[in-house]
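Here the complex is missing one protein chain, while the rest keep their positions.
By written order: A, B and C. Residues from 1 in each chain.
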Amino acid sequence: MCMHGRKARSHGCVEKEVIMPKDIRTPMQVITTTTSAIHEFLKKSPAQDVINWGRKNSLWFMTQPMGCCGVEMIATGCSHYDTDRFGIIPRCSPRHADVMVISGYIVRKYFPALKRLYEQMPSPKWVICMGNCSISGGPFYRSYSTLQNIDEIFPVDVYIAGCPPRPEALIQGFIELQKKIKAKTDKGTMYGVK
Amino acid sequence: MDGETVLDSLKSQFQDAVMDAMVDSQPPHIVCANVDKEKIVDVCAYLKDNLQFNRLSGITSVDFLDKNKFEVVYMIASYDHSVIVKLKADVVRDENPSIDTVIPVWWNANWYEREVYELMGIYFNGHPEMTVLVLTDDMMGEWPFRKDYPGFPQTAAKYPYSDDQESVVESEYPLKWKSWPSERHYLE
Amino acid sequence: MVNKHDVKKRMRQLAADYIHEPQQEAYKLDDTEMMLHIGPQNPIQPGPFLIDLKISGETVRDSKLYMGYGHKGIEKILESLTYIQGLPITDRMCYLSSLSNNEAYVSSVERLLDIEPPERSQYIRVIMQELSRIQSHLLGTGEYATDLGFVTMFLFMIREREYVLGLIEDITGARITHCFPRFGGVREDLPEGWREKAIDVLAMINEKCETYKELFSSDRTYRMRTVGIGTLTKEDVIKVGLTGPALRAAGIDYDVRKVYPTLTYPDIDFKVQTGNNGDIFDRIMVRINEIQESCWIIEQALDQIKPGPLFPDELPYGRRTPSMRVPPGEAYVPVEDPRGEIAIYIVSDGTDKPYRVKVRGPSFALMQGLPPMLENVYIADVPAIAASMDSCNSEVDR
Partner (left out) sequence: MLEEQMDILLGLLYTIFGNENWWGPWIRGVVGLCAMGAIMVSAMFAVWLERKYASDIQSRIGPNRVGGRYGLLQLIADAIKLFAKEDLKPDKVDTPVWVGAPILMFGSALLMLIAIPFGAFVFNGTTYPLAVTQFDISILYLEAVSAIGIIGIFMAGWGSNNKFSVIAAFRNIARMIGYEVALGLTIVSVVIVTGSLNIVDIVEAQRSVVWFAFVMPLGFMIFGVSLIADMGRIPFDQNEAEEELIAGWGTEYSGMRFGLAYFAEYIHMVLGSCIAVLIFLGGWNMPGFLVDLNIPLIGLLPAGIFLAKWVLVMMFVILIRWALPRIRIDQVTSIGWKILFPLAMVNLVWAAMLGLVWPW
């Protein structure tokens, strides 16, 4: 819970100038060791590896079948290609989900709902683009009502090509995300961002 | 109850309204007929009451830009016999093309007519709720399925801006995922 | 080109207001009532759609359905693609049963070209359609079972579906979007050894369906949730214009394979499954009986199939499918989709691209019939009724 916009003065380090978002009122100058400072400290310490191990092994994805890839996502969650082996469970509420799998075409009418779901998810949260439709519009890239530039709107970690990709490809996508989390190169935990 | 009997009863009933009716040679043997725009509701009512055509299979519309006319196509079938009737009504392609609604005859024409209106722009007089069904609210006036709709081949590969334009999404639709997305409650 | 300013206006308007704040005067809420949005992202159906329920306490007073969250403008795209390029697009229309979409598209174009596929490829098409019906019913009934809380039944059915998808994959190479039939024939022939493998997979599915039927009908708690709920009587079904299992559950034996027989359905004898009073229980029973009927159809087709050519000898377009010219005319051929009657109305003007394509999908009527059924129903029954209709939302929005 890194907290931007606050004078993050902790551990006696030099006072850092933090980018102040325009529209947020400047709060009272009470300097306490905030949880975000703790998280900033943790990110540099070896404890982050333990946290990453925990996050890596229990990725809860949101059940959101949007298109043909959604049907493959359902099939992946079931008995034959069991994702429960990796601790990956489908969850219904965005509050409980860590990973948003964009499985299918993004229609301009559905996009505000998708955006709201992404904002409702607590961070660290990751986005997996499953299928050509979410990566680049797929077979419907010429249509007037689909979006093609999802990678500029959401911080996407893993792209799974295929139309629809096989369940094994989705599981490999999850494993790639796990590797990125382990190697601290994922976009969900905002390492480099100040 | 096959194609010919339906054809003859239709012709005998509506001499002037039904033009060049014939039965298709291909297997489903569809009875095709061009119907005058004003008489469409009477023909449909006649088909439903007298000839047991109780299933409206679909309403669609074809846009003939060169002939400057729309063609509203009614596909009518039935649960009791296996005859399909295809009625076509020509609507002039003027400022606001309109035709009467067939909802009094078939209840399920509601959504078909709403879809034809929002995609092609043909208004159905007397339709109870002529609102958006499939498109977004603001696309209501663009009639995307017309042949002269400018926005179809989405040339800007990255909607809604192409490479030369600056990113509309970022400025207009700021997603602060670069900073911590949900820090607002902390600062209150 | 779409100018930038109205794009900015549209994006700002899209982002600002929440989707579809319903106009309050449309719902005059008195103090005991509450508006519940079962939002676009809902776990009821594989596709997104929005139901606004006006509820008082636990009963639903009124409901309004918002579609369009899967509108890709397929018919507009098909107008700008040649006939063979349009085939993969028809897969992705209703992705739960893409083979019957292909079948409708291809048979319409065959009517325009006036060609007839030979005996063997007709039988292969019948087999593929029935396999696609089995896997679509299994997924639909499984989705429905989760909405009753029966998650184990869902996982069993998806496990059976994987076997059927394996069979389909042996021939077409794909699990969901097959793009398998061609104008005048079929792309692939049955591989060797496929016949025996198919027979014992179908035997397994047949006996599993027996267990499902016995489990569904004997379980007390299941019958409490389904018998007499979401009933559509004969008049309602005819009024809404339904086709497919939802119609046959009300007792009307209207099946496109019997009324407008195409391919080699006349040579195969099968019984049209019907329920009697059209509630949720009957719809699911009709679907499971249809799975068994499809197994029986495939066995007959496998017996009657004889070796032969896949394509007729002389094709009007020869081998040049990409630049195929179709004579001007119109075609409308109804085909039995797992959800009802699907037909693609193609108007061609002699060039290599269709002038207008209209898809008459079965889910359109299924979704149209949903709001009237949700009057004075408990909230817990809304997902059960919606899933028992088993409509494919991507086909409604096209």
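Assume a contact is a pair of C-beta atoms (placed from the backbone, for glycine too) under 8 Å apart; a residue touches a chain by one contact, two chains touch by 3 or more.
No experiment lies behind these values; they were computed from the predicted model shown.
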Residue, one of C:Leu81, C:Ile205, C:Ile342 or C:Val382, that touches the chain absent here: C:Val382
Determine which one of A:Ser123, A:Ser136, A:Asn149 or A:Gln172 touches the chain that has been left out. A:Ser123
For chain C, the residues touching the chain missing from this view: 34, 36, 43-44, 58, 145-152, 155-156, 159, 219, 221-222, 224-225, 378-383, 387
Interface residues of chain A toward the undisplayed chain are 1, 35, 50-51, 53-58, 78-80, 82, 84-87, 91-93, 95-96, 98, 122-124
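Note that only the chains that are shown with their structure count from here on.
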Express in whole angstrom the distance between the two chain centres, defined as the mean CA positions of chain A and chain B. 40
Taking the mean of the CA coordinates per chain, how far is chain B from chain C in Å? 21
So the centre of each chain is just the mean of its C-alpha atoms; given that, what is the distance between chain A and chain C in Å? 33
Multi-partner residues in chain C (2 or more other chains touched) are 14-15, 68, 71, 73, 76, 80, 397
Residue ranges of chain A touching at least 2 other chains are 108-109, 115, 142-146
Chain B partner contacts - residues on chain C that touch it in the complex: 1-2, 4, 7-8, 10-15, 20, 67-68, 71, 73, 75-76, 80, 111, 114, 238-241, 243, 252, 254, 259-260, 262, 330-334, 341, 343, 345, 347, 355-356, 358, 360, 364-365, 368-369, 397-398
As the complex stands, chain B meets chain A at residues 135-136, 139, 144, 149, 151-154, 157-159, 167, 169-170, 173, 175-184, 186-187
Looking at the complex, which residues from chain B come into contact with chain C? 26-28, 30, 32, 54-58, 60, 62-63, 73, 75, 77, 79, 82, 84, 86, 106-108, 110-112, 132-138, 144-145, 149-153, 155-156, 160-161, 165, 168-169, 172-173
